[in-house]
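Notes for the one structure printed next.
Yeah, one chain of the complex is gone here, protein chain that is, but the others are all in their spots.
By written order: A, B, C, D and E. Residues from 1 in each chain.
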Amino acid sequence: MCLAIPARIVEKLDGDAARVDLGGVRKEISLALVDGAEVGDYVIVHVGYALSRLDPEEAAKTLALFEESGLDLQAIAAGSA
Amino acid sequence: MCLAIPARIVEKLDGDAARVDLGGVRKEISLALVDGAEVGDYVIVHVGYALSRLDPEEAAKTLALFEESGLDLQAIAAGSA
Amino acid sequence: MKYVDEFRDGDVAAKLATAIAREADTGRDYAFMEFCGGHTHAISRYGVTDLLPVNVRMIHGPGCPVCVLPIGRIDMAIRLVLSRPDVILCTYGDCLRVPASEQLSLLKAKARGGDVRMVYSAADALALASKHPEREVVFFAIGFETTTPPTALVIKQAQAIGLANFSVICNHVLTPSAIMTILESPEVRDLGTVPLDGFIGPAHVSTIIGSRPYAFFAEEYRKPVVIAGFEPLDVMQAIRMLIRQVNEGRAEVENEFTRAVSEDGNLKAQALVSEVFELRRSFEWRGLHEVPYSALRIRRAFADWDAECKFGLAFKSVPDNKACECGAILRGVKTPTDCKIFGTVCTPENPMGSCMVSSEGACAAHYNYGRFRDIPVVAEPSAAVS
Amino acid sequence: MKYVDEFRDGDVAAKLATAIAREADTGRDYAFMEFCGGHTHAISRYGVTDLLPVNVRMIHGPGCPVCVLPIGRIDMAIRLVLSRPDVILCTYGDCLRVPASEQLSLLKAKARGGDVRMVYSAADALALASKHPEREVVFFAIGFETTTPPTALVIKQAQAIGLANFSVICNHVLTPSAIMTILESPEVRDLGTVPLDGFIGPAHVSTIIGSRPYAFFAEEYRKPVVIAGFEPLDVMQAIRMLIRQVNEGRAEVENEFTRAVSEDGNLKAQALVSEVFELRRSFEWRGLHEVPYSALRIRRAFADWDAECKFGLAFKSVPDNKACECGAILRGVKTPTDCKIFGTVCTPENPMGSCMVSSEGACAAHYNYGRFRDIPVVAEPSAAVS
Amino acid sequence: MAEIKKGYVRPLDLKTGRIDMGHGAGGKAMAQLIDEIFARAFANDYLAQGDDGAVLPAPEPGERLVMATDAHVVSPLFFPGGDIGCLSVHGTINDVAVMGARPLYLAASFILEEGFPLAELKRIVDSMAAASREARVPVVTGDTKVVEQGKGDGVFISTTAVGALPAGRSLSGANAQPGDVILVSGTLGDHGMAIMAQRESLAFDSEIASDTAALHGLIADLLAAVPSVRVLRDPTRGGLATTLNEIATQSGVGMTLDEKAIPVREQVDAACELLGLDPLYVANEGKLVVIVPAEAADAALAALRDHPLGREAARIGEVTIDPNCFVQIRTGFGGKRMVDWLSGEQLPRIC
Partner (left out) sequence: MAEIKKGYVRPLDLKTGRIDMGHGAGGKAMAQLIDEIFARAFANDYLAQGDDGAVLPAPEPGERLVMATDAHVVSPLFFPGGDIGCLSVHGTINDVAVMGARPLYLAASFILEEGFPLAELKRIVDSMAAASREARVPVVTGDTKVVEQGKGDGVFISTTAVGALPAGRSLSGANAQPGDVILVSGTLGDHGMAIMAQRESLAFDSEIASDTAALHGLIADLLAAVPSVRVLRDPTRGGLATTLNEIATQSGVGMTLDEKAIPVREQVDAACELLGLDPLYVANEGKLVVIVPAEAADAALAALRDHPLGREAARIGEVTIDPNCFVQIRTGFGGKRMVDWLSGEQLPRIC
């Protein structure tokens, strides 16, 4: 449920409005539900509203966690598991 | 101006309404503007309203007047004009 | 169709034609005005001209409600329907194509989104208002005395049932005032540029007003009047009766249409009309300018159903197209072919003046039915009628 | 697409698959419920099942707002829009096909003349109301905590600008109550017919409510919860984290979706929601029957924008199609293929139950993406992926 | 269409069902609609190919192709004497047939309005299929689109017919020559008046029925008897008057008609009087205008009258020399006037 997608703020518009970019597609959304989002930030967009900012560091950490499996595999190969 | 056509009343309906016949075509009209029109009478119909009753005797007289020309022609032929 | 076909009989027509030819004095010209578009239409539609002697000339009068409706009245209706999406403007089919300002017409206003609907009868407009209580239904009423009583009736009915969303733009006009205007025109009265030997009087208008109102013209202006039906034999017979009056030096009101017209007319309808309407001090007629006491407006007591009051509509006079000769044609001063743009810029497709709109208009009648006469026929292998 | 494509990487998926296979104890089965349709969709759409060991089974939960919307709520909206031509009913595309009574749906009500419009955003519904002051614009709002704040916002905006022709039918429901209901169900709690070793917790709901609300379940019911994003790698990682908790005997709330979810969630959105909405004592969920304190209604202060008050709408509970097993499926008790009419009478073309509507519904996901698995493949000349 | 293996098990609800947007979206709902309404009614081998286009036998050697198309937008959809379904078959077949060609194939495209009752759609398609069978001109390919409510008017049907024109045959509106005789195959104005009688704003009662019919049988008989026919045309929109003006203009000739000779049913005549219309401008959907050399006129008239659709055929006038291309008429009254093109729309008038 709750289809939402991370998009990058490319322009802040009047009021709470902002323009976001997703793979070259631009759409006007509302920032009324998040504080402090700035141009360049990624926000999670749902039904035309940003729900939260996306934390790039946490994203990188999560991606690194996925790769843990690779590390473990090496450990297995080394017979240490 | 004032396109109007003689049609025969074939049925009296509720209120002032009546059904008239013109060459086999039937249409509902209003008799609100004429008094005393009955089934069988011809009325002059304009924009869905009967404007007056048509007097069959007068119609016959007028047709006869047209033919006067024929009588005169005979008179001419007889050299009396 | 009984009482129709008998009055269109070609054999009788031939006999009447012979009679007219015989009775007309070859030593003089006769010029008669058929006041009504209905007569104009019959003359063109049935080719009556072909059956008349060359010295009998028919002049088309202003008796076509569409033709005399001034631009400003249509503009008023267009402004209303285009500015108020809640308005349904209904009117008779005849009005839809009348040219108004800015190259618009009610038909074109419809194409621009106005809710304009054609009705067959005033009663249909009333029914529409009952059916659409959430809309404002405005009936754009036109017509001479013939068409006025139905309008009076629906206004009374709307009042009786308290139908608040119905109203009427009243454009009803009066025949006698128009005839008077023509008789008073300098061309007829003083200059004599329009020779006028008599009138064919209205058929269906007279079913309502009777034959009496014409007596004044016959007496005061010494013009014979013959009230005639709208079938072609009626017209021919009326011409014959007018020729006789002229020949005999009479100027009387005669009634050829006795099968439907009495001296008094329809008193019930007359009473209804005077209950609902009153005279306007003055009203603009296309071609005749302002004509005093020539039209009706809705009485105060029925003001709630008077769209002009209800919506605060203001009439603004708009001059005709400069090239258009409608005015002169309606007064009998000119004929359609005198107009420089007849048949070129002005056609039934793109009428510049109102006489090109209704098939009763002098220009449209000549364009649709008669313009072949303006062009010499090169050759014709098959014989035409003699 | 940054932050999207990285989380769909097939090479990483293969490594994660190996890791899961290695970490899963072959001596036991694992049954996890993904609460959200978003996860259900990701699993089906990307074929995640193919990458899981056979002893890891995913149970689809009730986390699809379309699937849990009871027939009676849609009926209410249909009755309104069909009985009042002045109403424009707008809603998200997802709601249009949900089957209601009398073989209707909002889409079919539209075909019957109801003015039903799809909007992309609650803001579009508000804009529609400003644009059509002569109409009543009713927004049929559905969704979990994710979709609720935008609805709260437009209600506040309507109040601020005094937009009297806008109102909302509020169907917003709450995730924790639904999870609780499942955990309290006899099948899970007493009968043990639904083995449930842990939950994948909502992604976008949690951006709003944060991770804290799940602590109760972990502690009280001893079930591990991993909040995860809706991309397929997120799902796989969450499964791996759940397997680890099970293996290690832990029952904690873990957060895989730290890039967007904090412990507290979006406090601004939470404040807005509690300003505009209050708890309903009870609300019907499709498949779960009445669930206490599981939904929101519009507060008294905003009653003018509450369509249920404004139009006096009454909810009438309507039983599901008898053959439909949606309820059992939503509680994890049955799977789509347990339903006798799955894929025959009930298809996405003619859904009998709501699980066949949204592509997040368990039945639709299995029908659209997975039903080839139910049928033995005869032969296949080209090699499939291993 | 190919037999589409049903991913749907429940048949269409032909009693209370209605068209929704899904029926035009290209997916399963559309496949089912096509399968259960269109393919079933039109059933023929060409349509059964189920591809984007139908593969069809070409005309005989030496023959040329004739192609004609018409959009049908009639309101009401059902009227005395027919409906939009059979009309859409006849209207296009006739345009091919008046060129002297054998109509071979029909293509049909439907624009359906959301909310349109399936029961009415089925009635229309069945009527269309019956007309196509009777005419022996199969509907070999088709298309269906759905538009939102308020953006259509129930059903619009565009049909295109392809026919084969025998070598050496040349019929064209440009072929009329001074001295030729003008015939019509029967009474005029029936179709248009049958439609107008149904309009809410005009409603009157009559027995007037549309004359909608496929004319290729009548034309085949006529051409077999009188190969020298120069022009054939079906006087549809704009009526006889407009059709004759078109031909006069195309051929650079004039025409003179005899009003008394033009066949018009009494009720059509009466309805025209009521509404202030002229039957010469009222549409026909099963009538033929024939122009033949004078010497062949009697034979042509006889051939027309031998066919059930030509029983009331009449000789109505002659072609004349006229660089102005005017069509004139001798009125029944004894005068003469022009018969011009239809101007604008035929609107009922009060004056």
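As a convention for this text, a contact is a pair of C-beta atoms (placed from the backbone, for glycine too) under 8 Å apart; a residue touches a chain by one contact, two chains touch by 3 or more.
All figures in this text were calculated on a predicted structure; none of them were measured in a lab.
Shown chains touched by the hidden chain across the complete assembly: A, C, D, E.
The hidden chain makes contact, of the residues A:L3, A:A17 or A:L63, with A:L3. Of the listed positions D:Y46, D:F140, D:F199 or D:F283, the one in contact with the omitted chain in the full complex is D:Y46. Across E:A68, E:L87, E:V181 or E:A194, the residue that sits in touch with the chain not pictured is E:A68. Along chain D, the points of touch with the absent chain fall at residues 1, 4, 8-10, 13-14, 17, 37-38, 44-51, 64-66, 92-94, 96-97, 107, 117-120, 124, 143, 147, 232, 347-349, 358-360, 367-372, 375, 377-382, 384-385. Interface with the hidden chain, as seen from chain E, comprises residues 2, 4-5, 7, 21-22, 24-31, 49-59, 61, 63-73, 75, 94-96, 98-99, 101, 105, 107-111, 140-145, 147-148, 150-153, 156, 158, 160-165, 171-174, 233-234, 236-239, 242, 246, 249-250, 281, 283, 325, 340-346.
Touching the omitted chain from chain A are residues 1-3, 5, 22-27, 45-47.
One rule holds for everything that comes next: only the chains that are shown with their structure count from here on.
In summary, the chains found to touch both chain A and chain E are D.
Once CA atoms are averaged chain by chain and compared with the all-protein CA average, the nearest chain turns out to be E. Of all chains, the one whose Cα centroid sits at the greatest distance from that of chain E is A. The greatest centre-to-centre distance from chain D, using averaged C-alpha positions, is reached by B. Chain pairs B-E and C-E differ in how many C-beta pairs they share in contact, with the greater number at C-E. Note on chain placement: the centre of chain D and the centre of chain E lie 55 Å apart, centres being C-alpha means. Multi-chain contact residues of chain B, defined as those touching 2 or more other chains: 1-3, 5, 22-23, 46-47.
In chain E, 266, 269-270, 273, 276, 349-351 are the positions where the chain touches two or more neighbouring chains simultaneously.
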